[in-house]
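The structure that follows is given in the form of structure tokens.
One protein chain omitted, others in place.
In order of appearance the chains are A and B, and numbering begins at 1 in each one.
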Amino acid sequence: MADNTTEHKWTMIVDLDKCTGCQACVVACSAENNIPTPSEDEILRGRGNQWIRIERYWEGEYPNVKARFLPVFCQQCGNAPCEPVCPVYASYHSEQENLNVQVYNRCVGTRYCGNNCPYRVRIFNYFAPHFDEPLEQQLNPDVTVRSPGVMEKCTFCIQRIRRGRETANAENRPLEDGEVVPACVQACPADALVFGDKYDENSRVAQMVPNERQFKLLEHMGTEPAVYYLKGGETHVGE
Amino acid sequence: MTKFMLLGLFDNVTTTATVVGEVRDLGIKDSEMEIMSNIPYASKIFGRKTPRQWFLPFALGGMAVGVLIAFFMSYITPRLYPIEVGGQGLTPVPPSAIMYFEFMALFTMLGAFVGFLLQNRFPILVRQMYDERITEGYIGVQVLAPSEAVMEQVVKVFENHHAAVVKREDAAGFPDQGMRHLLFWGGLGAAGLVAVLVPLLLTYDVVRLPWINTMKDTVVVKAQEGPRRAAPPDAVPIQGPVLIAGQPATERLPDTPESRERGAALFSINCAMCHGPAGNGEGVVGLKHFPETPPLDGERAAALSDDAIFLVITNGKNRMPSLAENLSPGDTWDIVNYVRSLGGAPAEAGQ
Partner (left out) sequence: MLESRADSSPFWQPHDPEDEHLAEQVEHGREEHLLLDPLPPAENNAIVLESMNKTGKAFWMAVLGLGGLTLAFLATWIVQIFSGIGVTGLNRSVMWGPYIANLIYFIGIGHAGTFISAALRLLRMDFKRPIARAAELITLFGLAVAALFPIIHVGRIWKLFYMMPIPNQRELWPNFRSALFWDMTAITTYIIGSTLFMYLALLPDLAMARDHSTGWRRKIYRALALGWRGTEGEWHKMESTSNILSYVIIPVMFSVHTGVSWNLAMSIQPGWHSTVFGPFFVAGALFSGVAAVILVMIVIRKTMRFGYFLREEHFNAMGLFLLIMSFTWIYFYFAEWITNWYGNLPMEKAIQRMLTGDLAPLFYLMLFANIVVPVGTLWSRRVRTSLPAMFVICVFIQIGMYIERVVIVSGFLSRNELPFNWVNYTPHLPEVLITIGTFGFLALMYLLATRVVPIIPLWEVYEGQAMQATRRIGRAILPTRTESH
């Protein structure tokens, strides 16, 4: 049986030229990963808990103003600053998955990793999660509902990755490109997000990475992110 | 011959030094004299030798313990369960240096303190020759006189130098610590051992305490849980079985198409892995069983009453586990209805 465990380097490509800032990925992520909907008050306190956030930067002065959208989520760093600071190994680099993972059950909530993440993509559960009726009926059984006091973050929909891999293993075939897609990629109407295995030379991401528009977020920090951004050209709003 | 314990109190250093010299002239060894004060006077002030002490072994022993613990923390524990973090090795040097420093410092201090206690035979659990005026600034000279004659001479020396107080007692009244001290440290050691073992019992779940585990009580509906509630009336219609609201009945459910549909859904979740999706006993797991998993569409199943099938599902049979935890009675009846539709005899009950 083909063992597809360590041979993958899951990679996400965000084409900023295509991103319209529609937030469909944010909604899809919340639905897939059992993220409770924060109240308005919580948002005002600066506690947006979505694993993806669309950072919106304004360029220029009114009325010649352009909006730039930058979807930011866990960059799945190869050298993650959040990992060594955790005293209980809740945040660590999983060699099996080749991902930066967070083990909710180990977390005691020191929030050190959150401080040490330059992208500020780690979310703390300030309260016990609450789902308004009937939202609790649609919770994904493959994903834990996190208890209060633990850190969480984007997982690249690791539950989907594992399911895809197990299916492929059971059918004794390698995983195909495009077989595994995280919820955000699935939901993106503009096809701005592309997900795949960079080690598979024929995959879409592997083809797209050598691109002159390509850059990594905060690349100078040496975190070796697994998310590549493609520079946007003209994303105009208000013209 | 009875020995005598003598204590004289003097109010200044010079007199005390003279007394010490005269008592020594009476043939009493330095080791049989003891000087007590509320100020750390150096022994040379009284013309005596500085007492001997051994702190090096205690400090070094403590340091060695610290090194061992630091080695355990920085070298052994990362290898017991190796976890990569942030591209660092398992035992990077700078953090290890911190471990060695802190643990060595801690155990050096503890070692020195234990050395202090042991060399002084602290805590002292027996009666001692003492006078409370020593903490008021008087200097006490304690002498162990080997005989009554010597005792008289010593008392005379004390009185010649205007001792404020002279106490004399039978030396037998001041026993050695010996056994008591051993018992004390033994008890302390035993208490320490208990203090180490009890947390181990807890951390290894030998003794289970009901402890908070918020992660266990998740609100997610689990994959093998029973049918979900019906969608609200204004929701988008869904395809597949339409499920009823509320908890299913506990008594026998009538054999309706809806019940069979629900049963089919539950069957595929709970039974199909062994009994096969078609109920012919050829499930992925079932094929590996010996004796083989019985088919549900054959005569054997037909021979069973509905109640018997219900009991098998609820209690389990042979290799089949009880499914009572996963299925409510209503769910179970739905499955019974579905199993009946697989090709066994028509349901006899439910009319």
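By definition in this document, a contact is a pair of C-beta atoms (placed from the backbone, for glycine too) under 8 Å apart; a residue touches a chain by one contact, two chains touch by 3 or more.
Predicted model, so just to flag it, every value in this text is computed and none were measured.
Visitor: Among B:Val85, B:Leu327 or B:Leu342, which one is in touch with the chain left out?
Guide: B:Val85
Visitor: Quick one: say which of A:Glu55, A:Glu95 or A:Glu166 touches the chain that got left out.
Guide: Touches the omitted chain: A:Glu55.
Visitor: Out of B:Thr135, B:Asn160 or B:Ser268, which touches the unshown chain?
Guide: Only one listed residue reaches the unshown chain, and that is B:Thr135.
Visitor: Hey, which of A:Arg47, A:Lys66 or A:Arg163 is the one touching the hidden chain?
Guide: If we include the chain that is not displayed, A:Arg47 is the one touching it.
Visitor: Which of B:Leu68, B:Ala149, B:Ala172 or B:Leu200 sits in contact with the chain that's absent?
Guide: Touching the chain that is not displayed is residue B:Leu200.
Visitor: If the missing chain were put back, which residues of chain B would it touch?
Guide: 11-15, 34-46, 48, 50-51, 53, 55, 59, 73-74, 77-78, 80-81, 83, 85, 88, 92, 95-96, 98-99, 101-103, 105-106, 108-110, 112-113, 115-117, 119-120, 122-125, 128, 130, 132, 134-137, 140, 199-200, 203-205, 211-212, 214
Visitor: By the contact criterion defined above, which parts of chain A meet the unshown chain? Give residue numbers in ascending order.
Guide: Residues in contact with the chain left out: 42, 45-49, 53, 55-57, 70, 72, 81, 84-89, 106-112, 114-116, 118-120, 123-128, 147-151, 217-218, 221.
In this section, only the chains that are shown with their structure count from here on.
Visitor: Can you list the chain B residues touching chain A in their complex?
Guide: By the definition above, chain B touches chain A via 83-88, 214-215, 218-223, 228-229, 231-232.
Visitor: Using the touch definition up top, name the residues of chain A that touch chain B in the complex.
Guide: 34, 78-84, 86, 89, 91-93, 95, 104-105, 128-129, 131, 134, 136-137, 139-150
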